[in-house]
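Encoded as structure tokens, the structure appears first; notes follow it.
Right after this comes subunit A.
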Amino acid sequence: MSTSTILSIRNLSISFKNEISEQLAVNNINLDMKRSQTTAIVGESGSGKSVTAYAMMQLIQPPGKITSGEIIFSPAQQDSFDILQLNDNSPALYDLRGGLMSMIFQEPMTALSPVHTIGNQIMEAILTHQAIPKQAAFDLAAAMLERVGIQNSRERMHQYPFEFSGGMRQRVMIAMALVCQPQILICDEPTTALDVTIQAEILALLKELKATIDISVLFITHDLAVVAQIADQVIVMNQGRILETGSVRQILNDPIHPYSQGLIAAVPGMKRQPRLDAISNDSTRHNYGVHPLIAIKGDREVALPMPLIPAEYQL
Partner candidate 1 sequence: MGTYILKRLLAMIPTLIIISVVVFILIQLPPGDIISASLASLQQQGMEVSTEQIAALRAQYNLDLPMPMQYLHWILNFVQGDMGYSIKYEQPVNTLIWERLGYTIIIAVASLLFTWVLAIPIGVYSAVKQYSVGDYLFTVIGLLGLATPSFMLALILMYCAYTWFGISVGGLFSPEYADSDWSFARFVDLLNHIWIPMIVLGTAGTASIMRVMRANLLDELGKPYVVTARAKGVRPLKLIFKYPVRIAINPFISTIGWLLPTLISGEAIVSIVLNLPTTGPLLLQALLSQDMFLAGSFLMLLSILTVFGMLLSDILLAAVDPRIRYE
Partner candidate 2 sequence: MLAVTPAQKTPHEKQFLRLSLWAAGLLSITTGLWFATSTAAEIDPSIWPTSWLTRAQTASELQIKVFHEPPFLQQQVKNGELPPVMDRLPLDPMVLEPTTTNGTYGGTARIFESDWNMFNPVENPLTIDPTVAHIFPNTIKEWEISNEGRTITFKLRTGIKWSNGEPLDADDFIFFHRHQILNPELTPVPDPRWIGSKSEKIDDLTFRYHFNEPFPLLINLMAQLGDYYVTPSDYMRQFHPDFVNREALIKKIRQEGYISWMAYYNAIRLWTRNQPPLMPTLRPFQLIKRTATHKLYDRNAYYAKIDSLGQQLPYIDQISAEIIENQDVLAAKAATGQVDFAAFELKTQDFPLFKLGEKTAGIQVLVWNRLHGSDVIIEPNLNIKDKLLRAVFNDIRFRKALSVAINRDEMNSIIYFNKGVPRQPTVIPTSRFFEPEFASAYTQYDPTQAGTWLNEMNLIDRDEDGFRDYANGDKLTITLEFLDFETPKNITLELVTSYWREVGLDIRLKEVDPALQTSRATAGLMQMTVWHADRTTDILFPFQPMWYVPMHIGWEESHWNDWATYYLSQGLRGEKPPADIIQLQTWWHELARSTDPERVTELGKKILRSTAENLWTIGMIGLAPQPVIVSKRLKNVTLQGYWGWDNRWTMPYHPATWYLEK
């Protein structure tokens, strides 16, 4: 494909250790993000999609641990580097966080500090990364709030999160994420915690922003309906493994992997007969993660047990 890769993950493994057991949350995955496109990671909870995203900003904390792999980030007008190589207090890491890359979280209710004003929290983002006077930062923040559709933002700046509705808070989060013009925006299930109408608004907002700013988006969700609206690239994950990647059209119209098929079948309003009913019935029961074989066609990849690989694919 023409567009260059802004970020590529190679053999990333992340393990979580608790008092009883240790288990792999992300199991040796590879993926590429295309510049100024929206890449969606789809999967049920526990599939390791959020963890992957956290790893991209080195936000994984004990008991979580990145056991192997690298995350090559190639920002515009900068030579690329491996995020995982940055050590805990290297300036580069703090430029990255919120500067080059920023994140929107699932729970707008709790993701904002309850005891600080909205303004305070947004301006902090600005002041951490840019050496500009407070007043300038204030104007910037206010402008950004307007941008994400919050009226009379200047007054709102002085209000506290609990004075905002869920949707509004998510808008604030978005404003806070974009205010430093990052090159990558990670949206970690930004709409799941919101009710449907609000979801639509937020998605619309994100779309609109995406259209206006040149930014690459990593969109994490379990909701294919959302994916359909927003994604260019889609990655299907399950139990820390990537099962299938491809363009949104390919995945939605022609899912190869039974698990993907299962997902799609599960979405109301997407009436497509899965290709292999036999498997799809019990597809959710099987553990596809085990003994995968990677089959490739063009830029599509899929991990499957032998018998299920379509003819046109080569290993």
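Observations
As a convention for this text, a contact is a pair of C-beta atoms (placed from the backbone, for glycine too) under 8 Å apart; a residue touches a chain by one contact, two chains touch by 3 or more; residues count from 1.
How were these candidates chosen? In short, all candidates are chains of the complex that A comes from, given by their letters.
Note that the coordinates shown come from a computational prediction; the quantities given were computed from them, not determined experimentally.
Note on this complex: subunit A touches candidate 1; the remaining options among 1 or 2 do not touch it here. Across the complex, candidate 1 is touched by residues 57, 59, 89, 94-99, 102-103, 105, 107, 110-116, 124-125, 128-129, 160, 162-163, 173, 176 of subunit A.
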